[in-house]
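Report on one structure; see the data block that follows.
Excluded from the complex is one protein chain; the other protein chains are retained at their positions.
Coming up: subunit A.
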Amino acid sequence: MRLSLFYQKAIVHLLALLPALWLFWQGWLLYDYQDHALTANPIQYINQYTGDWAIRLILLGLALTPLRQVFGWNRLIQFRRMIGLYAFFYVMLHLVNFMVLDHFFDWATIIKDVIKRPAITFGMIAATLLIPLAVTSTKGWVRRLGKKWIKLHQLIYVIGALAVVHNIMMVKADLREPLIHLGILIILLGYRLARRAGFTYSMT
């Protein structure tokens, strides 16, 4: 028996929301003077946590097409917009945490950071580029833009690369996780290059 698309989507929604729900719950515990998992420096913790989930969802979004083509899971396309928008959601949480909680609207410092520090420059460009993609994710925009829509949304390759570079540059010494992200990114983009060069592979 196969679940209807409605339930499948509900499950994906729930899974994508879980990290955020966990974060808000831990934030509530902190607010309520209870033991929480956000460490003694919650703002720093939230920065890292939302950034990690943003990257995971961007990579997941990039993985859908290869998975579909290699394994013939054609229904995956139905979740692509959702995954993309959830990636955007975590990027926005990350950005709001950085600008509001971390720097409390200290625009002078924020702008200086963006200009002066390549790691932050890359992160900020990635986040900014994601905005037009989120805005044009509706059916109406897909129709209106036609072929240009695909061109525009290929920006996600650039965004993914910028996000992973940002991730690597922000880590002090323990590069395990950012390098895993880099490895996945290389596979996913490499797959597309290989396909463009004429290689195809399918399990079905």
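Quick note on the criterion: a residue touches a chain if its C-beta (ideal position, glycine included) is under 8 Å from a C-beta of that chain, and two chains touch if they have at least 3 such contacts; residues count from 1.
Going forward, contacts and distances are computed from a predicted model.
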Chain not displayed: protein name in its UniProt record ("Trehalose transport system permease protein SugB", "Protein-methionine-sulfoxide reductase catalytic subunit MsrP", "NADH-quinone oxidoreductase subunit F" or "HPr kinase"): "Protein-methionine-sulfoxide reductase catalytic subunit MsrP"
Chain not shown: contacting residue from A:109, A:138 or A:154: A:109
Residue touching the undisplayed chain, where the options are A:29, A:145 or A:169: A:169
Subunit A residues that touch the omitted chain in the full complex: 39-41, 43-45, 101, 103-104, 106, 109, 112-113, 116-117, 119-120, 169-170, 172-174
